[in-house]
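With one protein chain withheld, the remaining protein chains of the complex are depicted in position.
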Amino acid sequence: MPEIDENRPLPLKEVEQLVELVRESGVGEIRVRQGETEISVRARPEVPTTSFGDQVASATQGIPDVVESEPSPETDGLHAVRSPVVGTFYRAPAPGEDTYVEVGDTVSAGQTLCIVEAMKLMNEIVADVSGEVVEVLAENAGGVEYDQPLFYLRPDEQ
Amino acid sequence: MPEIDENRPLPLKEVEQLVELVRESGVGEIRVRQGETEISVRARPEVPTTSFGDQVASATQGIPDVVESEPSPETDGLHAVRSPVVGTFYRAPAPGEDTYVEVGDTVSAGQTLCIVEAMKLMNEIVADVSGEVVEVLAENAGGVEYDQPLFYLRPDEQ
Amino acid sequence: MIGKVLVANRGEIALRIIRACRELGVRSVAVYSTADRDSLHHELADESVCIGPPPAASSYLNVPAIISAAELTGADAVHPGYGFLAENARFAEICERVGLTFVGPSSRTIARMGDKAEAREAAAEAGVPVTPGSDGSCESVDVVKRVGAEIGYPLVIKASAGGGGKGMRVVETEAEVDAAYLGASREAGANFGDGSVYVEKYLENLRHVEVQVLADSYGETVTFPERDCSVQRRYQKLIEESPAPGLPVDVREGLMAASADLVGSLGYEGAGTVEFVYADGKFYFIEMNTRLQVEHPVTEMISGVDIVAEQLKVVSGERLEVPEDARSPDGHAIEFRINAEDPLRNFLPQAGLVEVYNPPGGPGVRVDSHLYAGYRVPPYYDSLLAKLIVHARDRGSSIRRGLRALDEFAVSGMETTLPLHLAVLEDEEFRRGGVTTRFLADRELESEGGLLRLNRTSV
Partner (left out) sequence: MIGKVLVANRGEIALRIIRACRELGVRSVAVYSTADRDSLHHELADESVCIGPPPAASSYLNVPAIISAAELTGADAVHPGYGFLAENARFAEICERVGLTFVGPSSRTIARMGDKAEAREAAAEAGVPVTPGSDGSCESVDVVKRVGAEIGYPLVIKASAGGGGKGMRVVETEAEVDAAYLGASREAGANFGDGSVYVEKYLENLRHVEVQVLADSYGETVTFPERDCSVQRRYQKLIEESPAPGLPVDVREGLMAASADLVGSLGYEGAGTVEFVYADGKFYFIEMNTRLQVEHPVTEMISGVDIVAEQLKVVSGERLEVPEDARSPDGHAIEFRINAEDPLRNFLPQAGLVEVYNPPGGPGVRVDSHLYAGYRVPPYYDSLLAKLIVHARDRGSSIRRGLRALDEFAVSGMETTLPLHLAVLEDEEFRRGGVTTRFLADRELESEGGLLRLNRTSV
């Protein structure tokens, strides 16, 4: 328990100095504590904004995967080809063979881009638009989830 | 637990100084604590957002008094005289005697409006502004809470 | 101990399993549909894999996706929870084949108990009383009539592969048998791909009681004091309690012994529930659920045993750790299923944004729920939002604690069964204890001053 001296006067001079500091600096709040003395000066509050995602992230300590890094949005007119199944991603038909596509290749709709293997079944994933392969988003022989983006294509101008 | 000396006077002078400081400086809040003394002065708040009361009302079935009917706001320039203590509200000095005031009366600042009895002590509640008694909000011989509005006055034009 | 468990489920039961894993130091893998991206089971598991689009058939029932997710994450066991794939013998068999430990009994046992007619036979062979009726399935109308002549009417025709009231017909006289047989058989075929039916004496004024069992691979079987699940709506349990109010001790002992006999004769491993009907001092086996049940916490509260942890120990080849005193009830527990359903509009399912969520706390209160304020209840899955379980020294205190906790339970954004539960707890017959499965059917819900009340409609 803190020890208390109730006879000391309130530090009004210091308060005035802090008020001045808040006003001049533009900061939101200053708090000072020294022993049993505590001073807090707050600027007029701004309008608060809240988003649930952020809140949970800061709220649940120790949960490693709470902050999902969402796949980057399809900005700049890019088109994502996503995995229709859970499985293992392969860029080539078989080990040692050439990859189906590389970054910079131009592909046409219906062309095979990769294989996702699930339960010994080889699922060929095809381009659903024609265009240029801009980025390969999954690692060869790595696992992919349902709906996970595998490639970014830049669709042809139509 | 610390025992509290309830007989010491409140540091009203310091409060006044802090109030002045908040008003002049335009900051939102000042808090000072020293030992068992704590003073907090806050500027008038901005427009309030959602109120929890409403949410709970719809959410918790079966709790009879969840929906507190808040005292009506001081609209139309009315001034509320509130109870400074918990106690029993009396409109007259003694049973059978005349009431201190009636609706329509004009009262001057400092004039007694009613009594709130607490622990056998008769607390005379006085008007803090001059004006006309517009409404009596509490029932004679009924209980009143701290801060409960007792009268609406229409202050004199100044 | 197994090292990593894939939880092939969602909602509160997925959380329940993830919690047990974490407390045992076992890693957990959540699987989720795209409708459950913001779900707590996905947030709280050690790893998670998106397995498909919202419809359950493409996600939580999607066997290849779930097996692939287990392989990708290196899980060595799969816990199916309840519902979805929990009693799917084919899924259990596939797990066995690919070397994944299925948290449950063998696929053979699941298949055997999944056929209700066969389960009746297994129970009868183990010396467990079964409702008078046919031996196994009835191949023709004539068999039904022969049984009817023997044991008397009314009878009930039931689908062998069934459950939940589908393919079921009550027959009052022999004249009704032909039409009922045809109807039940057709409905069973349409629902379960198997039109075979069996027949039982139709018992009225009965109570639903059931016995939780746990068995390990060393031949040890534990049976727990019975749960009473008679407060049902259309065969869906709403309130479960343990022990059953007013049940004589010798009946309890009989139920526990009969369940142990059946489980022993099956060479059962893991958790399961043997279900009975009880009327006039006698009980009859109806079916066995070869999985964890929604209402398992009721037994956990009065026994102190963590049933999910014991499931995981059993599949890890460990021995059950159940103290002797867990076999007699410590106090009384009641579970309330808080469903997203509107009791005043024929239990219309609700979905949408949970605006306020504040569960009750304090002594003797347990809440199992995947909700949080800001969660959006998807319209694709079952309506269970939360289970509130209360525990106190006796049934009267439990009921009062239930009233207190239900009253505190704040959920807004949709209608729920919370006010229905409050109404049940205020019902005099429920308070006396020992209501039958007709309890809710015999009553009407009435709205009165913002609260609900049950009014008896038939006598």
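Labels for the chains are A, B and C, by order of writing; each one numbers its residues from 1.
Simple rule for what comes next: a residue touches a chain if its C-beta (ideal position, glycine included) is under 8 Å from a C-beta of that chain, and two chains touch if they have at least 3 such contacts.
The structure presented is a predicted model; accordingly, all values stated were derived computationally and were not measured.
Only one residue in the set C:165, C:304, C:352 or C:379 touches the chain that does not appear here, and it is C:304.
Which of C:2, C:15 or C:231 touches the hidden chain is settled by the complete complex: it is C:15. Residue C:23 is the one among C:23, C:204, C:220 or C:446 that touches the chain missing from this view.
In the complete complex, the residue from B:17, B:88 or B:111 that touches the missing chain is B:88. Of the residues in chain B, those that touch the hidden partner chain are 1-6, 31, 38, 40, 50-53, 55-56, 60, 63-66, 85-88, 118-119, 121, 143, 145-148. For chain C, the residues in touch with the chain missing from this view are 15-16, 19, 22-25, 44, 297, 300, 304, 306, 323, 330-331, 356-359, 361-369, 372-373, 392-393, 397, 400-401, 403-404, 407-408, 410.
As a convention for this text, only the chains that are shown with their structure count from here on.
Counting C-beta pairs in contact, the chain pair with the highest total is A-B. Chain A and chain C have Cα centroids lying 39 Å from one another. Computed centre separation for the pair chain A/chain B is 50 angstrom, with centres defined by C-alpha atoms.
Annotation for chain B: no residues touch 2 or more other chains. Of all residues in chain C, none touches 2 or more other chains.
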